[in-house]
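Excluded from the complex is one protein chain; the other protein chains are retained at their positions.
Let's turn to chain A:
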């Protein structure tokens, strides 16, 4: 039998799930080199993103993480399996998911242990401790949030940490911003966060090479706020223009939808409008993509978050009131409940794409070497 040219073989293998590719590394020395190579990892990842395949959900119920295949969610129900191999398994108090990018997921726990994790390859990297360096000792730290994404300029994965400190004596406050680079495997300080009174405690939303958060000038975030972006390449903050909404009486949630920055304007007990900024940074490019009327759902919801588009793009998966998942049919304008057997309460749902992306910022090393390196870095 004739051997397949490498590009034909790579094309075939790029259509397979990660778990099978990990087995196929055993076929031969050259297959292993192909599968571990950066070109193949990119080819596989891009195909998964373009064809919306190899997608999974990480579901969190309090301190427990569950995995479910996103494509199997369409039968109406899904059987999630508990993930007993994640890196914070032994210290899973207050576990939180801070976003995912190219198959890597950022996790933290209440001890402020932060790790990057590839659930498909089960590799992870624990981030080194980063001290909080404020000048005034009389300040309590009020809020600590993270964002995670690939800086496409330097091709480096970065974790951004923002800490807000508030004085115990008066109303003064200060922010500290630190950035972890996967390539350098270290933290460094970045530009100071703009002096907004409040910062909503959410994971940074990745779109157009920047992480985004909602801030307000007032001390409490009640209604619409401003969108602040942290450019991952320049490592600096800026404001992002918002759509012109006549009625500003909504609660604002940021999302990334199909790679674009998206806004979810929740008009309580009335409707939810979803906007997408098609041309990043251009105010006029904001367009309303759909609107969910409260009357179309069985029970009115307080809070919704978009999780992902369905494979054919006809439906949107949403997380409702931090407790359940629903599919919203964009054409029929109808809601379908997703049953998640085995999970009493759903605290968080995050989509991730199965990829071979390594966690050493370069070429994947073998398990032992990686472990040794991790220990050295701690």
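Simple rule for what comes next: a residue touches a chain if its C-beta (ideal position, glycine included) is under 8 Å from a C-beta of that chain, and two chains touch if they have at least 3 such contacts; residues count from 1.
Criterion: contacts and distances are computed from a predicted model.
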Key: Choices "ApaG domain-containing protein", "E3 ubiquitin ligase complex SCF subunit sconC", "Trafficking protein particle complex subunit BET3" or "SKP1-like protein" - which one is the UniProt name of the chain not shown   = "SKP1-like protein"
Note = Per the whole complex, from A:4, A:111, A:153 or A:282 the residue touching the absent chain is A:4
Remark   = Out of A:19, A:140 or A:332, the sole contact with the unshown chain comes from A:19
Task = May I ask you to list the residues on chain A that touch the chain which is not drawn?
result = 1-5, 8-9, 11-13, 15-17, 19-20, 22-32, 85, 121-122, 366-367
